[in-house]
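Here the structure comes first, spelled out in structure tokens, and everything after it is commentary.
Selected chains from the complex are presented in situ; the others are not included.
Order of writing sets the chain letters: A and B. Residues in each chain are counted from 1.
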Amino acid sequence: ECGHISLPTSTVRLGDSITASCTISPNCSHLGPESQILWKLGTQLQLGERQQRLADGSQESTITLPPLNRPRDLLSCCLRWGNSVQILDQAELWAGHPPAAPHNLSCLMNLTTNSLICQWEPGPHNHLPTNFTLKSFKSRDNCQTQEDSILDCVPKDGDSHCSIPRKYLKLYRHMGIWVQAENALGTGKSPQLCLVPMDVVKLEPPTLWALAPSPEVAPPQPGCLLLRWELWKPSLYIEQKCELRHQPQLGEASWALVGPLLPETLQYELCGLLPSTAYALQMRCVRWPLPGQWSDWSPSLILTTAQQ
Amino acid sequence: TPLGPTSSLPQSFLLKCLEQVRKVQADGTALQERLCAAHKLCHPEELVLLGHALGIPQAPLSSCSSQALQLMGCLRQLHSGLVLYQGLLQALAGISPELAPTLDMLQLDITDFAINIWQQMEDVGMAPAVPPTQGTMPTFTSAFQRRAGGTLVASNLQSFLEVAYRALRHFTKP
């Protein structure tokens, strides 16, 4: 090797400085006895503080660089050769911060993909290549003790979410989950969540239908509407309660809430409404009596009450 | 919240069991529907003779039947029945590419359910000293035998779960 840069580390905090040394071996052909070693940081040529001849005849230059203020820079060890400057070795310098602890970690159990999807906020950019890993373990108690090995879920590059497939989950057991951010300067850990996948199931809203009058179904009273609804199919096995809200399509009317309602009803008469008025109806459900998360409100069903 | 052996178990445990029975029933129904659609194996009663020849074991639930309803005995039988079905479903591995995902889901949910019961029995100090084993499993030597076996196992599982559901329903009544 003609020239070799040695560095204590190639990554420092922004604003820190680094001392580097470069050794030019004697057998670097065409080398004059007192060749001057030069340094290039980015495009700026600099002299080292000290250049000395080592026992084996090689030349060594040492330089303490100014505080690094760019996340990435190239340091070159050069030699004046005739009227050109020859690059003999090059090193990448990184400067940034240790990763902040990721925050706002939240998880939802998706019944369609059958996976636990967790997302988080990575925190401020630290200028360094940073790996995020979603770590989890199963627990028999409230996540005080770890029942088996830690599972790593590695998100795609740049993503701040990761999904744990069904086969790694125990749907009715506690699991501890946190996010770990790691770069060359350190590690940041989010606070640990302790959850039971089934308790964070993300339900899709039920489907609301108008009940058309038919021989079996008498037309609704004035000021009433006939409805029926069906649970989201993949959640049929989950016992739920639901809520209905309605709002007359008149200016700034507010929502009125009706509930709790049974999850499956073939025919429901909603009364106490204004006659011949268009109403927006929405419904949502939640796992109950076992813990769960409310689904979003269903899309609006617009129905008009009969005349007086 | 540990409880003495005589009093009933935590309500939330029993509600979770009911939910898990419904979940496994839904998985089982999906497997039956796919076996019927893809391979025209829609009636287990057409496969009784084959079932005898294959030696497909059934799981006893005497302590869960209305005549001799006994909570802990029922849970123990329910648990060992689930362990038996875990073994039967493993023996069906390689049933067919289309059915594999459905079979995997059923296995995962049965395993979850079995673990929950076992750990609850441990928590109340009622777990048998030796966990039950699967016993000898039938060997299915052809693709058809795996599909026919799948139809029989799924059908037996539904009846097994029906009995368990009625018993658990009874135990959850306040």
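The rule is short, and it goes like this: contacts are C-beta pairs under 8 Å (C-beta built on N, C-alpha and C of every residue); 3 or more make two chains touch, one makes a residue touch a chain.
Remember, predicted model here, so these are calculated numbers, not experimental data.
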* Just one representative per chain kind is placed here; work out the formula for the complete complex. => A x2, B x1
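Convention: only the chains that are shown with their structure count from here on.
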* To do: With chain centres taken as the means of their Cα atoms, state the distance from chain A to chain B in Å.
  => 38
* So in the complex, which bits of chain B are touching chain A? -> 12, 15-16, 18-20, 22-23, 25-26, 104-105, 108-109, 112, 115-116, 119
* Write out the stretch or stretches of chain A touching chain B in their complex. => 114, 140, 166-167, 170-173, 198, 236-239, 289-290
